[in-house]
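Left out: one protein chain. Kept in place: all the others.
Here is subunit A:
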Amino acid sequence: MPAGTLYRGREGMWSWVAHRVTGVLIFFFLFVHVLDTALVRVSPEAYDDTIAIYKTPLVNVMEYGLVAAILFHALNGLRVIAVDFWSKGARYQKQMLWTVMGVWIVLMAGAFYPVLQHTLRTLFGS
């Protein structure tokens, strides 16, 4: 890494990479999600059979990953907006990133059981 750079390889760059990767990921999921929801216009069975895929352990874990991506993108998006519109935003961008990560960890911990309870209950009994 070249010495003396403020951006490259630092928090600012990595948060931008993560924001971009999560944004693209969410967009692709949204495309699939509109298609699966559209099955309610086909028949209740077609819809329920497809939603059953979401209830398998593997997809349920992927869903927790999707929650992780959305929470990071949303919180970091608010940080980007603060950097752009708050007069002191750029000066506190690093502190705001650590705040984002802190809130993200708390929310992810809080979402662990609610989101994964379906899998936890089917795998480990009631």
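The criterion applied here is as follows: a residue touches a chain if its C-beta (ideal position, glycine included) is under 8 Å from a C-beta of that chain, and two chains touch if they have at least 3 such contacts; residues count from 1.
In the analysis below, contacts and distances are computed from a predicted model.
**Q** Refer to UniProt and select, among "Succinate dehydrogenase", "Sigma-70 family RNA polymerase sigma factor", "NitT/TauT family transport system permease protein" or "Molybdopterin-dependent oxidoreductase", the name of the complex member that is left out.
**A** The record for the missing subunit names the protein "Succinate dehydrogenase".
**Q** With the full complex in mind, choose from A:40, A:106 or A:123 the residue touching the hidden chain.
**A** Looking across A:40, A:106 or A:123, the contact with the absent chain belongs to A:40.
**Q** Among the options A:18, A:78 or A:101, which residue touches the chain absent from this view?
**A** Answering carefully, the residue with contact to the hidden chain is A:78.
**Q** Against the chain that's been left off, what residues of subunit A make contact? List them.
**A** 20, 23-24, 26-27, 30-31, 34-35, 37-38, 40-41, 43-44, 47-48, 51, 54-55, 60, 63, 67, 70-71, 74, 77-78, 80-81, 84-85, 111, 114-118, 121
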